[in-house]
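Input: a single structure, listed below in structure tokens.
For this view, one protein chain was removed and the others were kept in their places.
Note that the chains take the letters A and B in the order they are written out, and that residue 1 is the start of every chain.
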Amino acid sequence: MVIQKIFSLATRGNGDMHDITESVTSIVESSKIRTGIAHIFIVGSTASVGTIEFEPGLQHDLPELLNKLIPPSRNYKHEQAWHDGNGHSHLQATLMGAEITVPVANSTLVLGTWQQIILLECDVRNRSREVVVTVMGE
Amino acid sequence: MVIQKIFSLATRGNGDMHDITESVTSIVESSKIRTGIAHIFIVGSTASVGTIEFEPGLQHDLPELLNKLIPPSRNYKHEQAWHDGNGHSHLQATLMGAEITVPVANSTLVLGTWQQIILLECDVRNRSREVVVTVMGE
Partner (left out) sequence: MVIQKIFSLATRGNGDMHDITESVTSIVESSKIRTGIAHIFIVGSTASVGTIEFEPGLQHDLPELLNKLIPPSRNYKHEQAWHDGNGHSHLQATLMGAEITVPVANSTLVLGTWQQIILLECDVRNRSREVVVTVMGE
């Protein structure tokens, strides 16, 4: 059995982190799939999907870390070609990854108590994001 | 067809790396699924699942790299809020990722000779970890 849904999300620039666990859970629970997997994918090349403990400290720390390891800079060749100021956004999103798969058991997501699914905006401006959720199983 | 199993693992603090290939292979082989995928997920926000050549050199190098890029520090906002000394553990685990999917062919995992599935503990203390394996296919 396969159920696929898309939901949208407005984001506000680099480092804006959203807890999307409830949106995904709601799709899983309405799918009637009891055992299997839920795949979560962000369309686009300057945002990321992953897991983290969603609390204010890490909401600050993760974007700060990414901007330390992969800082905004005019020296990226991407920047020199396109001048859109988001070379680091592409690199941050690629390193973090565009998708994650989470197990489904007893008709809901299997996650730790302090483990949430997040969408992390890496781009430098406000965006409207589309997240594709595919639930498969029986 | 969907088979889902959970196994547990005791870990001993930041950088403790375990080869879980055999545990996953055993679940795949007993599943009777010949072609498909095996999804491996670590429950919790301070450990990671991935692939690497599992040999003593890289068992040392990967944790050392992660502690260089994402060092233990009291400056993380997570640390200032929770004082549990594991801000870097959360960030390391999020960057490495909590899950991986491996193809299944001829009733076993498709992996390179020097490519193993690992669980990497990023937390600062001993933990008991649960790994959820979901095998899907036909």
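To be clear about the criterion, a residue touches a chain if its C-beta (ideal position, glycine included) is under 8 Å from a C-beta of that chain, and two chains touch if they have at least 3 such contacts.
Computed from a predicted model, the values in this text were never measured in an experiment.
Against the chain not displayed here, chain B makes contact via residues 35-37, 50-53, 55-58, 60-62, 65, 69, 95-97, 100-103, 105, 110-112, 114-115, 136-138. The set of chain A residues touching the chain not shown comprises 1-2, 4, 39, 41, 43-45, 69-70, 76-82, 87, 90-91, 94-95, 97-99, 101, 132, 134, 136.
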